[in-house]
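Every protein chain but one is kept in place in this view of the complex.
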Amino acid sequence: MKNEFLYFALRNRKLRLGLSVVLFFLLLTFVGPLLTDYDPWGYIGAPAQPPSAEHWFGTTTFGQDVFSQFVHGLGPAFLVGALGGGLATLIGTAIGFVAGYRGGWIDEILNMLTNIVIVIPTFAVLLIIAAYLEVRSFFIEAVFIGCTAWPWTARAVRAQTLSLRAREFVDLARISGMRASKIVAFEVAPNMMSYLVMVFILQFGGAILNAATLDFIGLGPTTGISLGLMMNYAVLWGALQLGMWWWFVPPGLAIALIVGALYITNVGLDEVFNPKLREK
Amino acid sequence: MKRYLTRKLAIYILTFFLAVTIDWVIPRFMPGDPVQTMLSRANLRAEAVEVMRGYYLKAFGLDVPVWRQYLNFWVAVFHGDLGVSVYLFPKPVSRVIMEAVPYSLALLIPATVLSWIAGNKFGAFAARRKWLDNTLLPVGYLLNATPYMWLGILLAWAFGIALGWFPIAGAYGFDRTPSLSLGFILDFLWHWFLPFASLFLVQFGGWAIGMRNMVIYELEADYSQYLEALGTPRGLIRRYAFRNALLPQITGLALQLGVIVAGSVVTEIVFSYPGIGYLILQAIQNQDYFLIQGCFLFIIIGVLLANLVVDIVYIVVDPRTRRGMMGES
Amino acid sequence: MALKVEGLRVYYQTLRGDVRALDGASFSVGDGEIMGLAGESGCGKSTLGRSLILLKPPMKYVGGEVLLDGDPLPIWDRERMAPYRYKKVSIIPQQAMNALNPTRKIGRLIRELLEARGVSSRDLLPELKRRLDLVELSHEVLKMYPIELSGGMKQRVVMVISTLLDPSLLIADEVTSALDVSTQKRVAEMLVGFRDHKFVRSMIVITHDISILYQIADSILVMYAGKLAEKGPTEAIVRRPRHPYTQLLISSLPEIGVRHTERRLSGIPGSPPPLLEPPQGCRFRERCPVAFDRCREEPPFEELAPGHLVACWRAHG
Amino acid sequence: QQFPRSETLYISGAAWGPPSDWNPFITWSKANTSGTVGLIYEPLFFYDPLRDELIPWFAESGTWKGENLFEVKLREGLTWQDGVPLTAEDVAFTFELGKKYPAIWFSPMWDYLESVVAVGDRYVEFSFKGTPLYQEFENNLYNIAIVPKHIWEGRTEEEIASGANENPIGSGAYRYHSHSSDRNVYVRNEDWWGIRLLGLKPAPKYIVDIRFASNNVALGSLLKGELDLSNNFLPGIAALVEQGYVKTYLPEPPYMLSANTAVLFLNTTKKPMDDPAFRKALAHAINVDDIIKYAFAGLVERANPTGLLPTLSKYVDREVVEELGFTYDPEKAKMILAEAGYADIDGDGFVEAPDGSKISLEVTCPYGWTDWMEAIRVIAQSARAVGIDLENKTPDYGAWNTALVSGTFDMTLNNWASLSNTPWTLYNLLFNHPIRDTMGSGNFGRYDNPEAFDLVDELAATPVWDTEGMQAICSRIQRIMLTDLPMIPLWYNGLWYQYNDAVWTNFPSAAEDTPHWLPCTWAGYWQMGGLHALFELKPAG
Partner (left out) sequence: MVELERVTKVYRVGTFGGRALKAVDEVSFEIADGEVVSLIGESGSGKTTIGRMILRLIPPTSGRILFSGMDISTLKGKALKDYYRSVQGVFQDPFSSYNPIFKADRVFRVVRQEFFPNVEEGEWGKRVEGALRAVGLAPGEVLGKYPHQLSGGQLQRLLIARALLLDIRFLVADEVISMLDASTRIDVLNLLAELKGERGLSILFITHDLALGHYLSDRAVILYRGCVVERGPIDRVFGKPYHPYTRMLLSSVPRLDRKWEEGKVGLKGQQAAPTKGCVYHARCPFPYESCKGERPHLVEVEPGHLVACHRIGETEVGKCRRQG
């Protein structure tokens, strides 16, 4: 059974493609900073240079090295993705489990909460809260994103839990005297592992996008560098008008590729776990 | 049905209440004193500032205890009075918003509706069609993964600056004033196109992929198998699958509304399109908390209404929910 | 002969190799005959039924041919088979509960289904209503969604739909298994009624419950591990089974009136062989109380008495 | 096309937000409709900073008839845009609004103003109690816009102090035409009194004042020739000037005139900024040239250590500057630090205070002010280079503003003293007093020096014609300032100005054959040369 998944996983083109792109960027995150010794903020070259051997991705209007900014910006993207996506997954899963397993009025209340968070335009709240903090860090940004992105996960996990809860092995666990929390942790959750992984992947991608959006409109971290911030700077300093495509293309492309690859990985995984979806 | 609607309505009302409260609370606890901020721009002598501060605190209704401000706020909301903008003083917030709303809607509604329809059609069409599925869907994923602003920037750069085909800022040319003339409408559409396209494309990718996955599920469902066993042409089976897959997509639309609104905010920012999103950024940057409040309130109401519409549409389209709600009789 | 099957082999393609779910089946079903298909779970009953109408991956056609009313059925070709489906061969699937599109009213579903096959639904409406009456459903169901019907009602709706074009052959796969005794009885009787009314010419009724077959079937075909074990008239199979498997199967069925304190029944020891790499020779050999050396060879499926075929060396010997 | 291109001047750079009012008394928001004062409403005088002289406008003349009496003589034949004659009554009415309503910005004038009386149709007499604040008064003369009594007298306090004043009727060269969220449109007032009385007629029939969402969009429009004159800060403009795509006032660096002084305020209530030696060291540490080079791409000039703009250079005491001025000299900075007892004790590369406590400071500017964000980055780098642990932080505007006025920041940039006819404007900002809980109008670092405060007060009360008296006081202020360095003037923010002469020509510039006016459309600058530039424009081709 396990080998079968592995077999399909190795064989799945989408999974392979998606994972290799993500891994490539992950590798770049770690190796990239070693490839360049320019300080991402340092004024180290002639301004507004197109890509060259010296500056692989060219320079900004201030003469900063775009490649250096780019590789240093990848880290925060992954960080926010992992942290924000992880938090959203965690909250969503916890709420989904409790609502689905406990049922009754707890379910009703959690449902109501979920509905409310879904209906409230969280992005607008995010904007306002982000503006509320004097100085913001990637960590705080990730926490925000995590705290607002969980509802769909909660819904999905709740539905899954409901259907698992009706399975007889849960009854069996109950008449074995297992506590509810234990049942959720050791009977229900392991069954949803593949699903949770997929949820996490989606949340990961979503968090990266959200963070980029926040950074772009200037509500991201007030220190450090990120891909969204790069785009923000590029646009603010007229990179479009001055034709400095090398400044704004790489960060956006990287985000699109990473998130797109994550999505494709997700479909790949879905196909691996769900025989019906496999390519015919 | 009635019971269901009452429940839903209750949720909506509660949400509205909470959201409006959050809306009221957050800006009030933001750092910075809006009146001070406003006056510091005037660059006056200290004596004048003191006097004017008192005057404007009163004008903005900030001279009463917080709980009163809260109650006053609710009273005002029901009178459609959202206060006076600080940043656009002395313009009432409601008027500022009303001027921006048409532009936002002009972008958001067509982009969302058209991308939903087109994305779903396309996704359903591509499902289980090997060639399309393998070539065009990766593009769909990439589109859906593209940050709204980046696509906007790319389009603006490629079509606005490099090729110079479209303008990249504003809702209409600087040499025009709004009118119902053909010239103006064409000019408006010309300005509208790029922001619309970037919103449309990103969403299109998402819907197409969602639909493709749903349709594959449906095509594997028992009823599809049965129909196939009865020799039903693929056309009909696909039609059924499409229709059934559409239902989750409707719910998806409701779930996505928040994201779409966020997308339209950044798109408006990229294209300096004078809608609510753009306004909200201005309001935040200028600490105009009455305006922030107003924009947010408007978004809340908009999203709530859209959700309500989606909910109702869902009831109308899906017999399963209708039945579940009405009981078996 | 309404249906004649010769050496039909259908495998499932899996990672670990082919699952030989149907490994050479030859039998025929006569005009107006209701043939029961019985056997343990996983012995290939559904595979046989499905392969006669819709053979699709991971099912793989390996060999054999099928003649329906004298015409060969191109069962290996999904496209070419299409015109035969419904009109000639029809099926009541195992998951009848979920077989109806949940978002279409029954009436509309039927109309669209018929029109897609080029049949005028208006012409068929009176007949449809007559058949609904026959299965004791009110005409109101046409205006209902599947979810508004109980399982038994859906089952009957599917029965009516599947037979609306009077196919020559109907495959009814486990149609009664999920029902309780009273409904089971009525549904089974309705199946017979369909045959009696000539809605269908002949029928293959798949079930693991031999006692139901005893009530309705004209003949019974017993399968074991992808192979045919025994076929014969119902009475003969139930009263004088020749294959040891059939014998054991029947003797393990508790009957009303039997109590364990009085007569202790016993099951068949052991379990069926894996179909991935089935053993040579008789596949029942391992569990057979009367197996002997010869069973290492594959026993032929041969006629012992008129219409009574058995694949067992002992029976032949 | 509603506005024929050849008759329309497209400008930008003035509006911060969508137009919201046309009330000449709401000074902070009139930036959104910058032409309210200057194009629609007019003050008694204009002021030309390039020549440092008042230009009589409504007023034919203004005369000090003694220390306490100022008489203005109006021109003959002035009219409002609705045709009603403009008389001394209107002037008196306008000034008296400040007496009646404390919420009007110039009402503090009435501390020393006794009365403003119309004498006949053409004379207005301003009489004062005690010594008037001459400097402020003269500044106000060209900043207070006169409103028509016949329209405004029926209005309530609220309408006057905070009304939107839609469809404004003024006296100026342009009338309100229309507006939308990203523009103001003005149309020439063909009946303007100036055409008759001064023989001046602005060339463009229409002025469309565009508010671009971001400067880069303005740049795009300017390059395309959709925009004629831009007062936006456009990064990268230097390269485009070199390539001849656009033009600026000066043909070579810094390209721009100076508009105001960027000052680094140090919070003197906090350690170690309370130590003059530390402040001095910091002043020597900051690499202003780098700021100019990177943050502004060479578009600005290093500030005089006194902070006074070039237009006011006659008030700079060169000897004092010579003796006490600071330059970029990191070695000297380190030396001063060392001498004052700042040393790196724990070996982390940063100095500790003489008492051994750690120093860890922040320099701030509002988030989104991109050029300043780069500037404080350089400041922080410079400071770290001499061993001062300084980090650059960019809070949002509101938070920044709160910290600024309540004195919770360490160091921050500010440039709120605008181009003016008097050095008092700058010193009033730098040495604003007394020290209150909220310092909303200057002296954010809460530098407390009664001697300096007295000098500023003395300057305020010095008659404007007494240049020498002013110079003497300024010199003493400068000595205190450069000795103590409570704040560090760094560079002059540019008067951003670039134009495209495809449609209009004869824009002001430093070139010999072009007019010399302050080419600015910002609020408050129309009367400082902006309008005059329009008189000189010529259609191209």
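Residue numbering begins at 1 within each chain, and the chains themselves are lettered A, B, C and D in the order written.
In this text, a contact is a pair of C-beta atoms (placed from the backbone, for glycine too) under 8 Å apart; a residue touches a chain by one contact, two chains touch by 3 or more.
Keep in mind that this is a model prediction, so the values were computed, not measured.
When the missing chain is restored to the complex, the residue among C:L142, C:L249 or C:A291 that touches it is C:L249.
Summary of contacts with the chain left out: across A:L10, A:A46, A:I106 or A:L172, the touching residue is A:L172. The set of chain C residues touching the chain not shown comprises 40-41, 136, 138, 150-152, 179-186, 188-189, 208-212, 214-215, 238, 248-250, 252-261, 264-268, 271.
On the side of chain A, touch with the chain left out of the figure occurs at residues 1, 167-169, 171-178, 187, 190-191, 193.
Please note the rule applied: only the chains that are shown with their structure count from here on.
Each chain gets a centre from the mean of its Cα atoms; for chain A and chain B, those two points are 22 Å apart. Mean C-alpha position of chain B lies 40 Å from that of chain D.
The residues of chain D that reach two or more other chains are 214, 217, 220, 368, 395-396, 398-399, listed in rising order. Residues of chain A in contact with two or more other chains: 131, 134, 218, 235, 240-241, 280. Those residues of chain A that touch chain B in the complex are listed here as 17, 112, 115-116, 118-125, 127-129, 131-132, 134, 151-152, 205, 209-210, 212-213, 216-219, 228, 231, 234-235, 240-241, 243, 245, 248-249, 251-253, 255-264, 267, 270, 276-277, 279-280. On chain B, the positions that touch chain A within their shared complex are 11-12, 14-15, 18-19, 22, 26-27, 29-31, 128, 130, 138, 141-142, 144-151, 153-154, 156-157, 160-162, 168, 209, 213, 216-217, 220, 254-255, 257-259, 261-263, 265-266, 269-270, 280-281, 284-285, 292, 295-296, 299-300, 303-304, 307.
Considering their complex, residues 30-34, 36-49, 51-52, 55-56, 59, 85, 87-91, 96, 99-100, 160-161, 168-170, 173-178, 183, 269, 272, 274, 278, 282, 284-287 of chain B touch chain D.
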